[in-house]
Structure formats: C-alpha cells, structure tokens
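Everything below concerns the one structure shown next.
All protein chains of the complex are present and in place, except for one that has been dropped.
For chain A:
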Amino acid sequence: MRLGIRRPVRALAIPAVAALILAGCSAPSEPSGGSATPRPGGTLTLATDSDPGCLDPHQSPAAAALLTGRGVVDSLVAQDPGNGALVPWLAESWTVDPRATAYTFTLRTGVTFSDGSPVAPAAVKANFDRIADPATKSLLAAGMLAGYTGTTVSGDRTVVVRFSRPNAGFLQAASTAFLGLQAPASFAAGPQATCRTIVGSGPFTVAEYVPQQRIALARRAGYRWAPRFAAHQGDAFLEKVVVTIASDNGVRSGSLRSGQIDAAGAVAPRDAVALEREGFPVHRREQAGIAYSLFVNSVKEPWDDVALRRAVSRAIDTAQIVKTLYQDRYTRAGSVLTPTTPGYLATSTQPTATEAARMLDAAGWPVGADGIRSRAGKRLSLRWSYVSPAREQRDLLAQLVQQQLRAVGVEVLLDPAPVGDVIASQSRGDWEMSDISFLRADADVLRTVLQSSAGGRPPIIPDGTLADALAAGAATTEPAVREDSYHRAQQRIAEQALAIPVYNPTYLLAVNKAVRGIAFDAQGLPQFYDTWVDR
C-alpha cells in the first residue's frame, strides 16, 4: 500500500476498526470528555521548524534528525527522562571497567531490525565501526566515540566496546539516537543512502522523505522492546506520523489553528501564549545540555581580568530577557547546564546593575563622556559575532544584552554573521564574546563542546582547573564521583565568570485537544511512541 496521506478513507477505516476491536475488550470510552484509554490507529501530523538535511543520526548533528530518528532507531541503553537514569534497552545489562575504557553489553534476545535481520553483536560492531570511520563523515556521533579502538564480539549475545582513553560519557551517548543501532545491510549503499532513509529496530519505519517538505513514519508491527519507562509496551499507537517542515513560526501555529496539522513543534513562546489562550494544550520540556549562555574570552585583553567578566555577568538581567523575549515560557538559566541535565548545580547569582557598575569602577575603568568606560584610551568593549539568522529571537536578545551592558558602560559591538564565519573566527580563537547552547543529557557535554573542537562551534574555555574537573568526570562511571566533578566544574565556571548562563532552551509543543500521550525523551525532544489521537 502506498502511504497516501491524501486518502482519508483508508486512513480512517483502520482506526475505526481498531477502535471497535478495542472497545470490545476495554472499558467503554467516555462519550464527551474523550477516552482515557489509548486508541491505536490514526495519523499524527506534526509541523516542525527545520529539515534535518540528512535523516541519519550517525551523520547529522541536527536535533531535527533526532526528532524523527528516535522513532526509527533504538539504542543499547535508554535514558529515563524522569530522572536521567540509564536503563536497559537493546542491551539487557552491561558492565564498565573502572577506567571507563571497556564497556561490555549483553544484548536482549529476539530483537530484529525492520528489514528482518537480528540485532546481534555483529550489528553493534558494524554500527560503531561505521560511525568511527572517517568516510561516514559523522559530525557529532564520531565525537561521542572519542578514543574508540574497536568492538569485539564475544559469544552470541555479548559485545565489548573499547576506548584508548576514558570515555565515561559513552554510556549516555549510547542512549541517544546519534549512536542508535541501524541495520548493517543499509550501510552497503554508502552514507548518502542512509541520509534518505534509515532502517532501525524502532517502533516506526521511514515511509517517505521529501527534503524540505515532509518525513513520513509508518508504524512497525511486532515491536516488543520499548524501554521500561515508556507508558506502554508493544506496537506504537499511531499508524503514521507525518512530520512536515515549515520554518516560519506563524505558519506552524496558523496550521494548528486551522486544523491542517495536529501538532506544532518548536513553537515560539509568543505563539504559545496565544495558542494557550485559544485552548490548545502546550507541552513544554526544558532541554538537557548546555543552557543558552554567553561566553567572554578569558585570554583576551582586558577580559582576562576576572573582575570585568564578573561585572558583565552581573549586569546581564536574565529575568528581563526571559520575560521580554520568551514571556517566561523559558526559564532563567541557573547554571551553564540546564536543570534537566544530570549533575546540574544552581550557581547563578541575582543580576544587579548597580553592583556591576561598582565592580567596574573598582577595576579601574571610569565612565567616559559618551557613557562608555575606558582606560588609557582603550574603550571597554566586547565584539560579539553571532549566527544570523538566529533562532529563538537570539538576534533580539543580543540587542537587549547590548543595551543592558551599555547601561553599565560596556560597549557591545554586534556582528551578525553566517554560521561559517562565526565558526571560523572561533576556531582561530579570535573572539571576545560568543554564545552557544547545546542539546545533550549528560554533563560531559561541557567537555566535548567547550574543551575540544568536536562540537563544531568551539568557544573553547582555556582554564586548567575546569579542564581537570571535566577530565575527572569523564574518567569514571561512578555516579557520585561524576556528580562531584561536574559540580566543581560548574562552580569554577561561575566563580571565574567563564560563562554567563542566560536561559534554559525549552521545547514547546502545541497540539490540538485530540492528541494524547505526548512524551519527551531525556534530551527534551517530543516522542510519539506513546502518542495517540482521540477521535
């Protein structure tokens, strides 16, 4: 059967039949308030803001690739979005050596990819070998396998993944779709082929991908290995999930209002306020990883003076930012990590412009005639090259920060630039102020993004104490030791004002009232395995 989203008759018939069958074995549904019992069948149409460009999470670093990829590929372990704990998924159990260099996984039995081939140790090896292979041109996943030396198959259920140096972040990384398992047979046609379609062991399969338009996922029959925190086991409820791409915020919320789509993803906060008012449920989840933060280059004169950096961090009124630009739908960041990231420690202090001005006075930078501070003829200024066009109104945020800092006599020179230019200047170390947020539910993200160039956009923080704390966290899988290391890292960042956390990026998903069972994964992206449509 062709997946015809323009054939309502067939699409409606199946849920109707399914509903009849279900009605026979479950409690009668409530007539008006809708059924509380999930009803299988139906199609969910979701509009999202960006096209992943490549569907394959092994290659693409895009969050958009995770949104669809998570439904198609399963991972060795799963991260419980409730508490961040790592629980069995395709691996039944695992052990880690004390140095975090060898991970032994025992695979669950009876699991198959949607092409029928078994999820066997050889498949695990084929996946990791492929990601680490430079020919795959992996932009993010390969960085998660830093130090990978190989996978050994031992027995028919056991694999050992080895690293040349400690990689404690690997277990969490293995829970993401970036390191999800795909059917090895699909690798044969080369990396380009898996950009167009991926084959995994997940509850959905890729039915259609039209770049820049839509991605259609179809339910896979016989799915029996959902992670234990899922709301149900067995096949997904939805027969089909169609993700359409509409980059314009207004188009997404307008399509939801008009009933063309069932769910609007990545809703702008202002639209969310309006949609809530009109009665559309808006689900929100703070994303895990690095909060949207500003960085002041601590090796550039005069910003190597910690007093100046502290003053700047006190002068930026984050409460005003989240209220003005995000209608308080996003929250103020409490640390360089977001609260949903395991290892989070609140470090932020209350912003105060008067205190910031006093600190700048004390540091010996008097206010000049034009309101900008200067010393020995040098103006106290920060050049800030940021990516434009920007998402989440970050261009306006930059202008607001510019005015907030101007109020205490610090000049910010804004330089909106294409993403390539921003990356280039940061790679050269030629930056004074920078901004970043990063999606990942493990504190090791601080090391991979801020200490190496693996993240792609590196505002690298050169600080020995920080590097030691992050290395300690990466060298063990002992939760208590890791937590302590990351607390120290966050304290160091706050104390030295190496980063100025601004807001917690938050996924806002507006749905129509018939959509039930929306869940978010540990990274903070919506998942549709438990979702059903009540109509």
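We take it that contacts are C-beta pairs under 8 Å (C-beta built on N, C-alpha and C of every residue); 3 or more make two chains touch, one makes a residue touch a chain; residues count from 1.
Keep this in mind: contacts and distances are computed from a predicted model.
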| item | value |
| --- | --- |
| Which of "Anti-ECFsigma factor, ChrR", "Glutaconate CoA-transferase subunit A", "Multisubunit sodium/proton antiporter, MrpG subunit" or "ABC transporter permease" matches, in UniProt, the chain that is not displayed | "ABC transporter permease" |
| Contact partner of the left-out chain, one of A:Asp115, A:Glu208 or A:Asp415 | A:Asp415 |
| Residue among A:Lys137, A:Arg165, A:Lys323 or A:Lys513 touching the omitted chain | A:Lys323 |
| Residue touching the undisplayed chain, where the options are A:Gly254, A:Pro281 or A:Gly368 | A:Gly254 |
| Full-complex contact with the absent chain, from A:Thr112, A:Thr158, A:Ser388 or A:Gln491 | A:Ser388 |
| Positions on chain A contacted by the hidden chain, ascending | 249-250, 253-254, 268, 270-271, 274, 320, 323-325, 388-389, 393, 395-396, 398-400, 402-403, 413-416 |
